[in-house]
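All protein chains of the complex are present and in place, except for one that has been dropped.
Here is subunit A:
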Amino acid sequence: SVNNNNNMFSSNTARGLLRTSILHRCKSTLVVAEHNNEVLNPATLNTIAAAKKIGGDVTVLVAGTKCGPASEAVAKVEGVAKVLVAENEAFKGFTAESLTPLVVAAQNQFKFTHILAGATAFGKNVLPRVAAKLDVSPISEIIDVKSEDTFVRTIYAGNAILTLRSKDPVKVITVRATNFAPAAASGGSGAIEQAPAGDYAQSLTEFVSQELTKSDRPELTSAKVIISGGRGLKSGDNFKMLYDLADKFGAAVGASRAAVDAGYVPNDLQIGQTGKIVAPDLYVAVGISGAIQHLAGMKDSKTIVAINKDPEAPIFQVADIGLVADLFKAVPELTGKL
């Protein structure tokens, strides 16, 4: 009977442990890290924050041709339990065709309930391919987590907010970085392990080269202050005025689609529905009318300043501080007085 008691006791404990482990296993998220073989993309920290909001264990997958720096950085991120590392020449250029079978292999082994990446060009390229292979409907660019299956995202260029419940067994999600405060980059001690091995070499696509816009300025999506120019600037040379103003703030410089289409600045500076989504402390819109598509990319900024000579420009409807003036006079004057 002592044995029985012991058995009873131990079986209760086992049941308790089992229940805990089921609860534990109930939610587990894989975050696909974004990096360039040297540094971790900061959007990964915001994505980890979204994973923590979902709850459960957070595992981060680091894949590339060189994974040391990113995997070490991500192991220290608060809340990361495990880091899966896949260093392989096959991942050159981070192609969706090579990464998808790796993510699917990790999923088959660990049975995550959620798979997340930042809603960057990288995340938007890779995750829908992964979702299709898992036969689930991905959820793009969430701005909030209501529960493990209920998420919030914007539709119609930010003019409506959709709350949806996913019926799929695995939730494949990209995360709008500006809506989640980044997870702390230190304080964590994630265990670094090898990701599932496999033959990830593929012949469908081949990375050739990148031509990145060189800049000493802060990166647009994480900048505290952004000075942004539109068609009103009239030429690429006139953007120098904005760079001078940006220097006073240590700000990043962005642009409207009109300015990009006119060739004033490269396309990767475009802010809007189809460009980058930003939410800095201060957004200064210079010579930007404020089309719906542009507002979609910046209307969550804490303070919006508009400088435009047209008092009817829609940008004034969202601006906290507006100045109706000729930008060619007002901007140099502002730069001089700061």
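We adopt the following convention: a residue touches a chain if its C-beta (ideal position, glycine included) is under 8 Å from a C-beta of that chain, and two chains touch if they have at least 3 such contacts; residues count from 1.
Assume contacts and distances are computed from a predicted model.
According to UniProt, the chain absent from the figure is "Electron transfer flavoprotein subunit beta", selected among "3-methyl-2-oxobutanoate dehydrogenase (2-methylpropanoyl-transferring)", "mRNA export factor MEX67", "Trafficking protein particle complex subunit BET3" or "Electron transfer flavoprotein subunit beta".
The hidden chain makes contact, of the residues A:Phe180, A:Tyr200, A:Phe249 or A:Tyr264, with A:Phe249.
One of A:Val39, A:Ala191 or A:Ile321 touches the chain omitted from the figure, and that residue is A:Ile321. Screening A:Ala81, A:Ala105 or A:Ala330 for touch with the missing chain picks out A:Ala330.
As for the chain not pictured, it touches subunit A at residues 93, 95-97, 100, 120-122, 124-133, 135-141, 146, 150, 153-168, 203-213, 221, 225, 248-249, 257, 260-261, 266-268, 273-274, 276, 281-282, 292-293, 299, 303-305, 311, 316-325, 330, 333-334, 337-338.
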